[in-house]
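Single-structure report; data block below.
The complex appears here without one of its protein chains, the remainder shown in place.
The letters A and B name the chains in turn, as written, and every chain counts its residues from 1.
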Amino acid sequence: MSVPRFWRRRRSLYSLEGSKCAKCGKLYFPSRLRCVECNSYELENYLFSGEGKIVTYSWVYTPPQGFDSSIPYCLAIVELVEGPRLTTQVVGLAEAEIKIGMPVEFSFRKISTEGDEGVITYGFKFRPKGYPNHKK
Amino acid sequence: MKDIAVVGVGNTKIGEWYDYSLRELTDEAIFKAIQSANINPKEIGATFVGSMSSGIFNQQEHISALVGPYSGVNSPALRVESACASGGSALRVAMMAINAGYYDTALVVGVEKMTDLIDIGDVTTALGTASDGEWELGVGATFPALFALMMRAHMHEYGSTLEEFASVAVKNHKNGSMNPDAQFPKAISMEAVMNSRIIADPVRLFDCSPISDGAAAVIVTSKEKAKKYTDDPIYIKGTGAGTDHIALHSRSSLTSLQSTKTAAETAFKMAKISPKDIDFMEVHDCFTIAEVITLEDLGLCDIGKGGKFTLDGETALNSTISVNPSGGLKSKGHPVGATGLYQVIEMFHQLRNEAGKRQVTKNNIGVTQNIGGSGATCVINVFSRSD
Partner (left out) sequence: MTEKNKTGIIGYGVYIPRFRIKLEEIARIWGQPGDVVSKALGVYEKSVPDMDEDTITISVEASRNALKMSNVNPDDIEAVYVGSESHPYAVKPTATIVAEAIGATPITTAADLEFACKAGTAGIQMCLGMVESNQIKVGLAVGADCSQGRPSDALEYTASAGACALIIGKENVIATIDHTESYTTDTPDFWRREGAHYPSHGGRFTGEPAYFKHVISAAENIMKNTKTTPEDFDYVIFHEPNSKYPLATAKTLGFSKEKVEPSLAVQYIGNTYSASSMIGLAAVLDIAKPDDRILMVSYGSGAGSDAFIYTITNEIEKHRGISPTVQGYIDHKVFLDYALYTKHRGKIRMH
C-alpha cells in the first residue's frame, strides 16, 4: 500500500482505533470523519478491545502482490464484540483448528511489503483468544 | 420508461488473445455489430464503453476516446465502470440517455484485455481493486477469497455441499461446449471440479471463471426506431440496478446480495413479470457460489437451496429454467467489462432462435444478471421478443 494511504490509517491498523459518534453513540471501524447515522462531525477516537469472533473464513492459496504471509493464509471476517465487522487474516493456528464462531483477539503483524526496498505495512491480524494459553 | 430495442450485436470469441490489442478486439466487435444492425456509423448518436480496468491491465485510461474513433465511430463517448458489471452498467446508461431523448441510437461496447498482465499476482491485485482497496485487498483479500468467505458461510448456514456447487460448473461447461464463442467449450466432470486445485478454500480452480480477453458490442435504439435496422429486434422490457456497500464485511448478509434483490425488484416491476415468468437467464457465475446465491435472491428456489436446485437439474438447458445456456462466465469466459454485454448477446440469439445446439425452446422472457465486485453492484435486464 502506498505510504500516505496506510500512514493515514496507522492508528486503525496498529491498535484497532475506530470512531464513536459523540452525538448518537454509533461505533465505526475503521475511523471516519462524519457519522452517517446522525450526520454529526463530532466523532471521538474509540479504541476497540481487540476481541471478536470468526464469522466466516477461507484459506487462501493465491495472494495479491506484496503479501509475505505463509501460503496458505487464513482470511476471515471477524465481528468485534462491540459490533463492527472487518476483514482480516487469522494467525497462530493450523488449518484444522479454525471454526466459525471461534473467539479471537487482536495480533500485530506484518501485512504487506513493497519489495525488498519499499515500506513495510504493519497492522492487525487476529489469533485465538487467550493466546498462547488458548488451548488450556 | 420507453422500451429499448437491441438491433444488432457483435463480439469476439473469448480467449487468451496475445496477438490482438484492446482496440483490435473492440474493432472486431463494433464492426460486427454495425453489420448486424446494418447501420451507418454516422447514425450512432453516442458510444458507451464498459471496461473495468484498462488502466491497470493495459496502462490505458480514457478508452472512450480510444475505442470508437479507431473503429470509425466518432460519436460522443463515455466510459462506464462498475467492476464486473461495467458492461451491464454501460447498457443502462445508454438506455437512460435514449429515454431522456438525448440520442436516438447508441453503440454499447464492453471490453477487457486481461492477458497483457502476465504475473498472476498482478492480475489478482488488479481484480482486487473491485473490492475495498484499503480494508479488503489491503489486508490480503483476493476475489476468490471473498467469494470463498460467502461460500463457507452458505455451507455453514444451509448445509449446502461441494457437489451442489460443482454441479453449477458441470452444467455450465455442458452448455458452453455448444457455444462456438466460448473460451473453454469442453464438458467437465463432477470429479474434475471437486478435485481441482484449491484457490481459496473452499473455492477450487473449477469453481472460478477464467482470465479472459474479449469484446462485445450491441446497438440499441428506441422501440419506435428498431424496425429501421432489423426485422427482428429484441426488447428490453425492464431494467433495474442495485448498489450495496463495497466491502463484504459491511453488508447485512454474507449469503444473499441486496443489490440483486433491489435490481430484480425494479426490473421485474417495470417488465410486469414475476420470477416464475422467466424462461431463461444469463447470470453472473464468476464463482459457482454466485450462481447459487442468485437463484435464491431471485426467488427461483428456496433460500439455501440454490445448489440443490442445480444438482437436481432444475437449471439445466430446457428444464424448469435454463440458466446460463451460453456456458456462463465459467465456460464461456469472463472478460470483465464485456461480460454484461455477452449476456445481452446471448439473449439476442436465444430470443431470435439463432442459438443452434444450445437453443432454449421455451423462450418468451429472458433475464440477464450482471454483478460487480463481490456483489456491491448488480444490473438486471428483462428481455423479450414481443414489443
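Some observations on this one:
In this text, a contact is a pair of C-beta atoms (placed from the backbone, for glycine too) under 8 Å apart; a residue touches a chain by one contact, two chains touch by 3 or more.
The structure displayed is predicted, hence computed values, not measured ones.
Touch, as defined at the top, links the missing chain to these shown chains in the whole complex: A. Counting over the whole complex, subunit A has residues 10-11, 14-15, 47, 68-70, 89, 91-92, 94, 107-111, 116, 120, 122, 125, 131-133, 135 touching the chain that is not drawn.
Rule of thumb we're sticking to: only the chains that are shown with their structure count from here on.
If you average the Cα atoms of subunit A and of subunit B, the two centres end up 33 Å apart.
By the touch rule above, subunit A contacts subunit B in their complex via residues 1, 5-6, 9, 30, 55-65, 67, 69, 72-73, 75-77, 85-89, 100, 111-112, 121, 123-124. Those residues of subunit B lying in contact with subunit A across their complex are 119-122, 124-125, 128, 132, 134-142, 144-145, 148-153, 156, 197-203, 247-250, 254.
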